[in-house]
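Handing you a structure now.
Every protein chain but one is kept in place in this view of the complex.
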Amino acid sequence: MGKQYEIPVGAQHISLLEPLHFRFTTENEKIVKTDANVFYVHRGIEQACCSKFKFRQVSFVVGRVCGLCSISHTTAYSQVAEKLLKIEIPRRAKYLRMLVIELDRIHSHLLCLSHVAENSGFEALFMKTMQYREFSMELLEAVCGNRIQYDFSIVGGVTRDLKPEVADMILKRLDHFMPQLEELIGIYKNNWTLSLKNKGVGRISKEDAMRLNVVGPFARAAGLAVDVRNETEDLLPWKEVGYEMITDTAGDVHARNMVRLREIEVSIRIIRNVIAGLPESDLVTETKAFPEGEATVRLEAPRGELFYYAKGNKTQVLERLKIKAPTFSNVAGMVHAFTNNEYASAPAIIASYDPCLSCTAR
Amino acid sequence: MNTFFSAIGNLFKEPVTTKYPFEPTYKPDDYRGLIGFEESLCIWCRRCELACPPGAIVFSQDMEGKQTYHYNRAVCIYCGECVRACPKEGALFQTAEPAPCALKEENINNGWNQLFDEALDSREKFAAEKKRKAAEKAAADKAAAAAKKAAEEQAGTNNETSAG
Partner (left out) sequence: MKKIETSLATLKNDLASFYNPAEHHFMVMNAVEMGEKMEVQWFFCDYAHPCETTCFFTLIERGEEVPSIKDIVDSAWVAEAELVDLMNINVENTAKGFVLEPDFESGPLLKKK
């Protein structure tokens, strides 16, 4: 056994976007043990949702849990509140929610891919991916009126309708994006320099992914077919709009890139189908009821399974709201997948997990 | 190799970013901007204040009962919940205009907190005053009624005595 060193990474580090702290124990270059701490960004959002804000306002509060998957949080909360109120939302609202969730997934996945490229030392690809990502931000701005913090889902439905000219704009921009996506897939798949930093790095086996309850693209890249869109249809009809499970077998950084890129293709197909088959109905179901009882909701955010638990007590303020973000489930897998990798690969591995610490610590 | 040549080719291309100060950036027509208020249409129901998630709208009230609308663009999250809560069409509306930056002189945070507390205070005072006036009026009415009754009784006894 060689001499062991402890190397801290974070909470502030050039390759980390979020305040996460890892302590690597290394033997020469090899990581043998990892400790993680996530205690830098606890904001007490669950407490605020159960004391200060009324249940209709909470959907705007939880949108601030995460900047990237804002729409997933608002939609998941709206769904759990709708379950407590025992109302069914209009079909058009469901379709519009799916549209914005998928647009959001495109921009989140491209952001993650660009950071993997950057942390692998490929700055030019980072620039290119960010350049191609811009269209999704503009589309989200056209649909929701804001580039981030969409505030699109409310309890009972959605706030805005999709205008025909915006629908045309989405289809046109997606057509324009398709060759760019092909180009990105080509680079991420075949580039030799990137493959040195990505192939066989940060590997997790399917058994470990299963044992450590990993979710999202992290699990799907290891061959574990877990996707909430595949499992539930009662709240959002994913199968109707052409959802398809994407999995890979390698479980390394490269496989995660590929899963994300191919999921963008699926997202584009879902968006096209949603726009083509957008049903006509109201946008909001009005109700004067108060939340009562207990309910849980699962939703596939860009990073994986998002889980909401809510308990109402027939007043304006909820009794308890529990948020489980995807990264929270992945912490155990993240810590495990570093083992036996070189310390120099750690930044790329961290980026490929797509960690969202603001969600995790809330 | 392909990447290498395209990277060389990129050197001779125009920048892809918008030349922002010289040309405008993309902004949709229904951008979520400042909340507008039309005082002549308002029915002073305060539903927008109740609906607002961050508390960016507050109504103050003077002693005559006249209410004033206060709005803070730095606290507002531009969600449009107030517009949806408004029962009177046109009294509140969302414009496509982005909020201007706050200046130090405006004291937009601390000044707003103070204003918010003062507004709630002024409403409480008005309510207390109204209650006091109502109580006074009730007392006066009661006194008047009692006086009237007493007068009637007095008149009754007078009549009786006069009759007797």
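The chains carry the letters A and B, assigned in the order they are written, with residues numbered from 1 in each.
Quick note on the criterion: a contact is a pair of C-beta atoms (placed from the backbone, for glycine too) under 8 Å apart; a residue touches a chain by one contact, two chains touch by 3 or more.
Computed from a predicted structure; not experimentally measured.
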item	value
Touch partners, limited to displayed chains, of the chain removed from view	A
Residue, one of A:20, A:38, A:61 or A:221, that touches the chain absent here	A:38
Residue, one of A:54, A:91 or A:322, that touches the chain absent here	A:322
In chain A, positions touching the absent partner	37-39, 42, 44, 46-47, 50-51, 210-215, 225-226, 230-233, 294-296, 298, 305, 307, 309, 311, 319-320, 322, 324, 328-329, 331-333, 361
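Just so it is clear, only the chains that are shown with their structure count from here on.
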item	value
Residue ranges of chain A touching chain B (in the complex, touch as defined)	53, 56-57, 60-61, 124, 131, 138, 141-142, 144-146, 149, 151, 154, 159-160, 163, 166, 186-187, 191
Residues of chain B touching chain A in the complex	2-3, 7, 16, 26-28, 30-32, 51-53, 77-81, 84
